[in-house]
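Note that this complex is displayed minus one protein chain, with the remaining chains in position.
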Amino acid sequence: MKLGIVIEVVKNVFTKPMTVLFPFEKIEIPERNRGEHEFNIDTCISCGACARICPNLAIEMVEVPSELREKYPKTYPQVDLGKCCFCALCEDTCPKESIKLTTNFYFATFDKDDTILYPVKAE
Amino acid sequence: MSTMSDDSKNSLLEEKLIKNLNTKLGVSINFQKERRLWTSIDSDKIVDICTKAYEMGFEHLSTISVTDWLEEGKHELVYHLWSYSHKVLLTIKTKIDRKNPNISSINSIWGANAETCERECHELFGVKFEGNPNLTPLFLEDWEGPPPFLKDFNWREYVKEETYDQNNPREKVYFEVKK
Partner (left out) sequence: MTEINEQKVTGDFSMYFGPAHPGSGNFSIKCEMRGERVLKATADPGYLHRGFEKLMEYREPMQNAVLSDRVCVLEPLQWNLVHAEAVDYLMEYEVPERAKYIRVILAELSRIQSHFIWYAAMSLGTGFMTGFNIAIGYRDYILDVLNLITGGRVYPAGYICPGGVRKDLPEKAENKILELLPKIDYMRKFALKQNPAWLARFKEIGTLTKEEAIKFGAVGPILRGCGVESDVRRDDPYEIYDELEFDVPVMDDGDAYARFTVGMQEIEESMKIITQSIDRLPKGEVKTPNLKPRVQFQKAEGEIYIRNELSRGEGAFYMVATGQKTPYRVKIRGPSFTHMIPIIEHLLTDVAYADVPAIYWSMYQCPADVDR
């Protein structure tokens, strides 16, 4: 019994720990991970399917800022990550694969407005 | 463990069970699919039939559920009983008036288990179970409105009024939803 404990201790000294040293070492995130959205405005056809299926009403179809309106005249999805449950239904339903969920999961923020993903940023 | 070959044997057993139940309970039993039987009865016979079913081996009260049929003006109570010996689920349905939702409690058979299920139905649908001494609120605290799971209680309206602010740009989208 006592020897068992000693063996266990010795083994544990030489095995790799379960955790990693976070900011320096990172765990590999699988490709399927449902993280922050990536939106490609050039392929989007403004069908609104993503906004209709979103269970949390996190997607709103909005117009782009006025200086870009000539190039992008329609309405485009704007995602509020604060409401999103990361279900990826928008990704599944998009006919053009314009909206995708990526492996980025670092969203912690102090400002509520930072959680909104605009379809395109004004320069 | 049932394999493909004794499926026919199983259905024979089930047929026998249906006949047996028909005579013992005095109701007509319908077959939905494998291991699922159901029957529809009058609400005043519920204690009697549940007692007989219990004696026939339907020992496990899985749950009691209420469906609110608004157009018909009825509440449908559904009792799901499982038998460990026959390995069959018997669903007993009964309809009661929506305006006067009263039914006898089955706590004489399943004791505290039935009482808890009934408490939930009472709280969420307003069904009154006669003979259940403990119909106190279960989940909702300080709730004074109508039973919230009724079909004519519009949850979304209630939440909008109580919780959301139309002037908040992030919440205004909730006001555009229909229904």
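Observations
We just call them A and B in the order they show up, numbering each chain from 1.
As a working rule, a contact is a pair of C-beta atoms (placed from the backbone, for glycine too) under 8 Å apart; a residue touches a chain by one contact, two chains touch by 3 or more.
Fair warning: this is a prediction, and the values are worked out from it, not measured in the lab.
Counting contacts over the entire complex, the absent chain touches A, B.
Between the chain not shown and the residues B:R36, B:K52, B:K95 or B:K160, the one that touches is B:R36. Even with one chain removed from view, chain A keeps its contact list with that chain: residues 18, 27, 29-34, 52-53, 55, 85-89, 92-93, 101.
Along chain B, the points of touch with the absent chain fall at residues 1-3, 32, 35-36, 59-63, 65, 67-68, 78, 80, 82, 84, 87, 89, 91, 110-113, 115-116, 124, 137-141, 148-149, 155-156, 179.
Here, only the chains that are shown with their structure count from here on.
With centres taken as mean Cα positions, chain B sits 40 Å from chain A. Contact residues on chain B toward chain A in their complex (touch as defined above): 170, 173-174, 177. Put simply, chain A touches chain B in their complex at residues 57, 60, 80, 82-83, 112.
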